[in-house]
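One protein chain omitted, others in place.
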Amino acid sequence: MGGLRTEEFIVNMGPQHPSTHGVCRLMLTMDGEKVVKIEPFIGYLHRAIEKICENRTYAQCVPIIDRFEYVTSMSCNQVFSLAAEKLAGIEVPERAEYLRVIMLELNRIASHLIFYGVTAMDLGALTPFLYGLREREMIIDLFEMTCGQRLTYNYIRIGGVSRDIPKEFVPQCRKAIETIRDKLNDYEGLLNENPIWLVRNKGVGYLAPDVAIAYGVSGPSLRASGVKYDLRRDDPYSIYDRFDFDVAVRYNGDCYDRYLVRLDEIKQSIRIVDQALDGLPEGPIRAKVSPNFKPPAGEVYSRIENSRGEMGAYILSDGSKKPFRVKLRGGSYNQLEVVPVIGVGGLIADLVAIFASLDVIMPEVDR
Amino acid sequence: MTGDELKDYVARQFEGRMTLLDTGRFDPMYEVKVPDLLEVAKALRDDENLKFDFFCNLGGVDTGERFEAVYSIASTINKLRLDFKVMLPRDGAEIESVQEIWPGANWYEREIWELFGINVKNHGNLKRFLLPDDWDQGHPLRKDWDAPDFIRMPEL
Amino acid sequence: MSWPLAIGELHGIFRLLYGLLKDTGLPQPWLDTVTYIVLSVVVFGLLSVIALFLVWWERKIAGHIQQRFGPMRNGWHGWYQTIMDGLKLLQKEDVIISTRDKVVFFWAPVMCFVAAFLAYVVIPFGDGLIVADLNIGILYIMAVTTFTVISLLMAGWGSNNKYALLGGMRSAAQVVSYEVPMVASVLAIVVFVGSLSMVDIVKSQSGLVFNWFIFRFPFGPIAFITYIIAGTAEANRTPFDIPEAEQELVAGYNVEYSGMKFAMFFLAEFINMFTISAVAVTLFLGGWNGPFLPSWIWFVIKVLAIVLLLMLFRWTYPRLRVDQLMEFAWKFLVPVTFANLILAAWMKYAGWYW
Partner (left out) sequence: MAKLLKDIKNLLLGMCITGKHLGRHAVTIQYPEERWTMPERSRGIVVLLSDKETGELNCTGCMLCMRACPTAAIQIDAPRGEDKKRRLKLFTIDFGICCFCGLCEEACNFCAIKMAPMYEFSTVNKDDLFWDMKKLQEIGRDVDYVDTRKKKPAAGADKPATPPQAGENKNPEGGTTGEKQDKKEGEV
């Protein structure tokens, strides 16, 4: 007797599935509840940003690239502006650099708050999502007060920032980060030591450091595997080398550590914002850059530390007012690539946890 | 290692195989010949003083006369970064897959295969990726690409 | 058991009803039948209202926990929101997939709905407010609540959808597993009372608060906690809602159901929750016992307190994984409840109780 005949079957997780953070389709070959093979299909959100940028001027590219990774679109602004400034040799004024750092870090906090909520929601706890968004709202209000938009800011421009902060910004910002620091206790109390949260996350989705590096996983997901690699520290851009902060790092490489690293990063970002607010100098906020400026021919790849890993922009200029080629790199791209590697062998519920903990968002993958 | 030291070191170690291009004024940009690609990539990763173990980016470029594949790599150990590119003829462009060196290159290679039509040898999974499964309108990131419903930005 | 057994013990409004009917001069068998039909309709109506109320209440509780309002539009704080939702679902197109298993697909929600109501035959809503005081009351409840799993399995199979099938299989595994600790924790009380009748169980807890089984240390609280955990699993609620885990299986067994069929599943879920709470109150919290207020008010207050607890569970905790769920049932709950059962039996034998 050969025993019971069993059969593997294929489940399409997505394109419309509550836990694929957008429209990603994972074709799962399943043996009962166990995932045997994962094949991601992407491109449902492909908006051809790179092609669009090829016939826009540099200034017009910035709002388009906002849509590249809309959860932290300050970073998108920053990475493109950095590349363009490097190309054209533009000096950014001091005050603008400080404002950029404040905005980038606030946006990182906002993004990690979304991560906190979404991860909890993917694992079935619905309340943390609302708590995370409640605090994020304060940050978004700050952005709206400064640049007028809540999601796609178009704030960091080539040569500086678009507008100076209003005068009520600083007190309100201090209040917001104070509140978030306070509420972190609630977040941690809700999930950190919760036994259900622990069994769902501890030891799930182990990502070895060498695998992580080989697959190009970056950012918090890499640091959770014990690799202390943070571009803010290791390849400093803007003025990050002036601030005192620790690179959050954890060593187990499982979903739980990826979650903790992001909570730690919120604390570090709060420190940076605090210091930047203290040291905010007076002065101009934007270098003189014509909207139709023509950088000299050349090519440059700039990269920054985004909340989802390394975000990079490659610009090839041929000396005209439009970039000849723009290539964007997002952290989620590589993190989605590694899902089939570490998700195989677990249950479908583990896959959801892994997907959530890597903090993949689809617009960044599909561009 | 600072930028200049890196330049010197690469010039010494990879003489003849990597030539510095003048477009790389900001970050050193090297050219690697197509046949040397795998060998150079392996050397870059394994060299004790470089250890480029992190694959940042791979982007294709269509300059009109030729294709280029631009690789950006970094080292998480020595905190270095380097760009190099491969120049390819416009007809029958083909590169070796660097997946065995940096597995993360997989999707980037799929992307340039799909969007530029640069063939990738030994890739193993060249399937439709960002574009719809039934796409038959060529390679959209080529400069001469056009489609009936492609609306260009009006020239003002 | 003679057929009109319960009638003789009727109290309150039911006795009044019986008296009214008796005056019409109907022959005895007809009289019984009519009484039971009227009673069923009353209980059915009552429970539908309760289910609608619970849906609204859950949404309000969820809203307030999450610092939002919840339903606010229809009436005072949206009190008739659920009724409007029900009307909306009634109007909706009943989407039926062509590859379904016709019979199974149709009967699954009906079965689920009916199974949810069956338990209320023996639930004592108050002193004398019971449809039929069966002498096997609690056994009957355990038996009929398990019907739900058949309906979920039917829904999963009939939908011809992999997510639904996975959900159905999960629910079967889960409910069957959690039945064991649930029965074992209930048995601890039954051993103590020496009767399966719900009324007897409540009556044995009359008097002071300390007579409630939850306070009869040590077996009472353990049995209560294990019963609540198993009951949460039985009612498919977070943290044990893996059959319909929306982030994994989209909606599990009811993924292909729409319109009124979905509403039936949905309401049945809330009625199940009420059943679990009502049984918990009857067994552990002294049922209708309480001073000053009428008995049924005490019953409702206690049940709502338990329901509130279940809601807090749902809006606080993440979901367990399917294997961890099984592990928890078999490796933790079953040993604990059986040890508790032995403890209860021994205490009863030795007479160490008050």
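Odds and ends about this structure:
Here the chain labels run A, B and C in written order, and each chain numbers its own residues starting at 1.
By definition in this document, contacts are C-beta pairs under 8 Å (C-beta built on N, C-alpha and C of every residue); 3 or more make two chains touch, one makes a residue touch a chain.
All figures in this text were calculated on a predicted structure; none of them were measured in a lab.
Checked against the full complex, the candidates A:A48, A:M145, A:I239 or A:A297 give a single residue touching the omitted chain, namely A:M145. One of A:M74, A:I139, A:L190 or A:V360 touches the chain omitted from the figure, and that residue is A:L190.
Check A:E50, A:D66, A:D257 or A:D274 against the missing chain and you find that the one touching it is A:D66. Interface residues of chain A with the unshown chain, by the touch rule above, are 56, 59-64, 66-67, 127, 134, 137, 141, 144-149, 152, 154, 162-164, 166, 186, 189-191, 193-196, 284-286, 288-294, 321. Residues of chain C in touch with the missing chain: 61, 63-69, 72, 312-313, 315-317.
Note that only the chains that are shown with their structure count from here on.
The touch graph of these protein chains is an open line.
Rounded to whole angstrom units, the spacing between the C-alpha centres of chain A and chain B is 24. Centre-to-centre, using mean CA coordinates, chain A is 45 Å away from chain C. Rounded to whole angstrom, the centroid-to-centroid distance between chain B and chain C, based on C-alpha atoms, equals 63 Å.
For chain B, the set of residues touching two or more other chains is empty. Multi-chain contact residues, meaning those touching two or more other chains, do not occur anywhere in chain A.
Note for the complex: chain C touches chain A at residues 62, 65-68, 162-163, 166, 170, 238-239, 241-242, 245-250, 315-324.
Contacts from chain A toward chain C in the complex involve residues 9, 11, 17-19, 33, 120-127, 130-131, 134, 190-191, 194, 196-197, 199-200, 347-350, 352. Residues 23-27, 29, 53-57, 59-63, 70, 72, 74, 76, 79, 81, 83, 102-107, 128-132, 140-141, 152-153 of chain B are the ones touching chain A in the complex.
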